[in-house]
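Following this message is one structure expressed as structure tokens.
Omission of a single protein chain aside, the complex is shown with its protein chains in their original locations.
Chain naming follows the written order as A, B and C, and within any one chain the residues start at number 1.
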Amino acid sequence: MLLVRRFEERVLQLFTRGELFGTTHTYIGQEANAVAVLNHLEERDIVFSNHRCHGHYLVRTGDAEGLFGEMMGKAEGICGGRGGSQHLCRDNFFSNGILGSTAPIAAGMTLAEKLKGSDAIGALFLGDGALGEGIVYETLNLISLWKIPLLIVVENNYYAQTTPLKTHFAGSFTDRAKAFHIEADEFKSNDVEFLYEGISDIVEDIRRNQRPRFLVLHTYRLSAHSKGDDFRPADEIKHWTEKDPLKILKPRLKSNIAESLEQEVKRVLSYAEEAAREMPFPSLNESQPQPEYCLEMVRQ
Amino acid sequence: MLLVRRFEERVLQLFTRGELFGTTHTYIGQEANAVAVLNHLEERDIVFSNHRCHGHYLVRTGDAEGLFGEMMGKAEGICGGRGGSQHLCRDNFFSNGILGSTAPIAAGMTLAEKLKGSDAIGALFLGDGALGEGIVYETLNLISLWKIPLLIVVENNYYAQTTPLKTHFAGSFTDRAKAFHIEADEFKSNDVEFLYEGISDIVEDIRRNQRPRFLVLHTYRLSAHSKGDDFRPADEIKHWTEKDPLKILKPRLKSNIAESLEQEVKRVLSYAEEAAREMPFPSLNESQPQPEYCLEMVRQ
Amino acid sequence: MRYFESLNAALHQLMREDERVYVMGEDILDPYGGAFKVTKGLSESFPGRTLTTPVSEAAITGIAIGMAMRGLKPVLEIMFGDFVTLIADQLVNSAVKFNWMYNHQVSVPLVIRVPMGGRRGYGPTHSQTLESMFMGVPGLKIIAPSHYHNPGDLLKYAVSKNNQPLMFIENKRLYPQKLVTVDSVGKAGDFYIKQLANGENGYPTISLSLMKNEPPQVTLITYGGMAPFAIEAAMEVFMNEEILVEILLPSALKPLPVKDILPSVRTTGKVVVAEEGVKTSGWGAELASVLNKNAFNQLKCPVERVGAKEFPIPSSMPLEKEILPGAEDIVEAITLLMGD
Partner (left out) sequence: MRYFESLNAALHQLMREDERVYVMGEDILDPYGGAFKVTKGLSESFPGRTLTTPVSEAAITGIAIGMAMRGLKPVLEIMFGDFVTLIADQLVNSAVKFNWMYNHQVSVPLVIRVPMGGRRGYGPTHSQTLESMFMGVPGLKIIAPSHYHNPGDLLKYAVSKNNQPLMFIENKRLYPQKLVTVDSVGKAGDFYIKQLANGENGYPTISLSLMKNEPPQVTLITYGGMAPFAIEAAMEVFMNEEILVEILLPSALKPLPVKDILPSVRTTGKVVVAEEGVKTSGWGAELASVLNKNAFNQLKCPVERVGAKEFPIPSSMPLEKEILPGAEDIVEAITLLMGD
């Protein structure tokens, strides 16, 4: 959790210094979700994340170096610099930048595992905004009908980009899943230990009973949507700053442990950042010949 | 209701005789729905129908001649023969052949009327199968958020083409709307008078309170999906034949009235069919010059 | 054997021989067996691997993509080609991108079967020829056999030898057509048949000529459902005006089999490109541009393109006939070229 937070803080600095390409969406404030969910999963399980994927990725893989490299557009980044911040892939971890489009794909991967007789399950992360996309409901119907062991995690941070929940969302989160006969739960907490406990049975049930579940985690992002401006009310942000998951956790750690964790994370991240900085940039020639399907012939 | 039934029976005969183009989806068995819903609407209200639209169209307009002409591909058909069976438009009546795609369009037309200060409402017909399309849920969210006075009528005939409901549909019809905070009702009856009564308040509420409603009508089609084979169990069809809406209504009519209705419908339809047969075929030159956007110039 | 039977037999064989093959789509179960019967019998023989789906084109495409990413070989039927608009995002922003964007960590061997085309009176939303929308999508293959090809063989090749998203176009009017068989002297009907790029990449181009040793005067390039009209037109201009046409029927639309096409074009210098889809920015636009570039000095006159007029496809058959290209349009184009 600390690693994610400190990573993201560096990312914002690197952007300011112009060392990163494109854009980014930081996970600051939502870290408890990734930790609580992903620590219940096995290596063989599939995780499909979204545009706000750094936290999910780091909790899953710990690979800060690869992610720094990817965001710096380097050949040794996770995807050779091709994907950038929101298009990641490593082992069983994936993310993509088209909201909602990931839902059936995650379902299909999970279904394939089920059909092959593996007991791997899938986890799909969506935001409240992504629930605006119709394909999510097509997928709910299908995973319910076909009993696909997929956990859909909706991280409701009360905003889709700049649009408040009540402006873009009608009705109830959990009812949207229950209408398809998918069991749905929700938690409103940034207490990682509490969440971890609560989610345990859900993941267990998915694996054991080979059926989908829907999990809504109400939370808040403490930084801007991407790098840019943040127009949310100051007192709202303040209210949630009190509930910062790190703040909740910290008092439970012995102070010297907290301190040494900070030091270790700092060391790891400094190293990773530096290593990424040293990586070469990719080039097309090295990376792949122009593919077969570009057949326009050379001039005579 | 009788007009619709006898029209469709003729349509099936005309297909057998090769007088019609393309394909068709008859409404036989579902007629009570169209009658019960559409008789509550005003002329200014908007109706958006689907592939199974003949019944809706005839109840709305009585225009058998135009529909025959359209299905025969004639220049004086409803849309000049361009649309054919499933792409109709006249006054405030519309249909289109892409399942679900009609939902936001009907919502947008209805919204426009609301924004213009008219008190027209909209009615959208969907089948159970069309609820597989994600765009329906995007629309549910929007009509709820924006309080669009649209009545969504789901005609559940327990099949999407050849696929039984339980193979393509998980969960509950009404819950799918309620999850978006849209009030939802359902009726399972082919008794047109009973339905007409039941729907009255719903339409009234939509118009008065300018909000959407969702109405599920469970019914059955007594003919094949289109012209082709019908693989449904014989006893299932038999069961529903007993509930044929015409059979339910007939005993309530004096027998001489029933008989004279039959005669009148026969006369009307014979006339309409013959008139359609006499119509000319369309041709491109008459109908429209090649549009401006085809600009490839003539050869020098 | 008919076109649809060839495809059906191929699916049976694929499923029999490779248990990673899954066939998916709307209404594909027996006894119905799919809107065009291509999937008939599969659900009886392979019930667990024949998945009939809800009416959710986008999501079932996504599910098939996911399955392909995990080592299965899904073959997805989109009931009518007009609905490819609904799967455009899954195709363009996911399926074709993943292999390269994820730096080759995954591949997506997905075959999507798409019945395209009009001339059945189905009207504006069930008659289109939309493959040209996807001709410019990097990472996608597009294959469209005619009845001079063996569609089943091509489908088998596509499913078993292919490692990327592939759109397999089947023209609806070809389904009931008998496959053309070549006799002992290499003829089918009046035409000598040659197979170009013989299996080189599994998607051969077929060449048809009325004379064996005489050089053709015009090259007519077309594909899929236009093949019967090409035959008709070639016969007509030969009978009436003794113009000798070589017909080329590529089965691959993307990548364009330029190597199969250039020799004939360089011989004749006169080219007609015909397609059922709209002419503007169609398949023929790319082809004409490529020929302009690669056979500039041999072209004696502009490449003539034949295609649909820019209208929706109407239901009324006489009107549809005016809008979709037919043999007369090809004849007219050939005659125009010969005037030069």
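As a convention for this text, contacts are C-beta pairs under 8 Å (C-beta built on N, C-alpha and C of every residue); 3 or more make two chains touch, one makes a residue touch a chain.
The shown structure was predicted, so the numbers you read here are calculated from the model rather than taken from an experiment.
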Quiz item: Among the chains present, which touch the one that was left out?
Solution: A, B, C
Exercise. Tell me which residue among C:M79, C:M135 or C:V265 touches the hidden chain in the full complex.
Key: C:M135
Practice problem: Kindly state which of the options A:G55, A:G84 or A:G122 is in contact with the chain not pictured. | Solution: A:G84
Quiz prompt | Sole residue of B:N96, B:T163, B:S189 or B:T219 that reaches the chain not shown, by the stated touch rule | solution = B:N96
Quiz item: What is the set of chain C residues that contact the non-displayed chain in the whole complex?
Solution: 82-83, 85-86, 88-89, 91-93, 96-97, 100-101, 123-125, 130, 132-139, 254, 277-278, 280-286, 288-289, 292-294, 296, 299, 301-305, 310-312, 314
Quiz item: Considering the entire assembly, which residues of chain A contact the chain that has been omitted?
Solution: 21-23, 70, 73-74, 77, 80-87, 96-100, 129-130, 132-134, 160-163, 167-169, 229, 231, 281-284, 287, 290-291, 293-294, 296, 299
Practice problem: Kindly note down the residues of chain B that lie in touch with the hidden chain. | Solution: 78-80, 82-83, 87, 89-90, 94, 96, 98, 101-113, 115-116, 134-135, 138-139, 141-142, 145-146, 287-288, 291-297, 299-300
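Assume only the chains that are shown with their structure count from here on.
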Self-check item: Centroid-based (C-alpha) most distant chain relative to chain A
Solution: B
Exercise. Give, as an integer number of Å, the spacing between the C-alpha centres of chain C and chain A.
Key: 40
Exercise. Measure off the straight-line distance from the CA centroid of chain B to the CA centroid of chain C, and report it in whole Å.
Key: 35
Quiz item: Can you list the residues of chain A that touch 2 or more other chains?
Solution: 134-135, 138, 141, 145
Quiz prompt | chain C, residues touching no fewer than two other chains | solution = 53-54, 56, 58-59
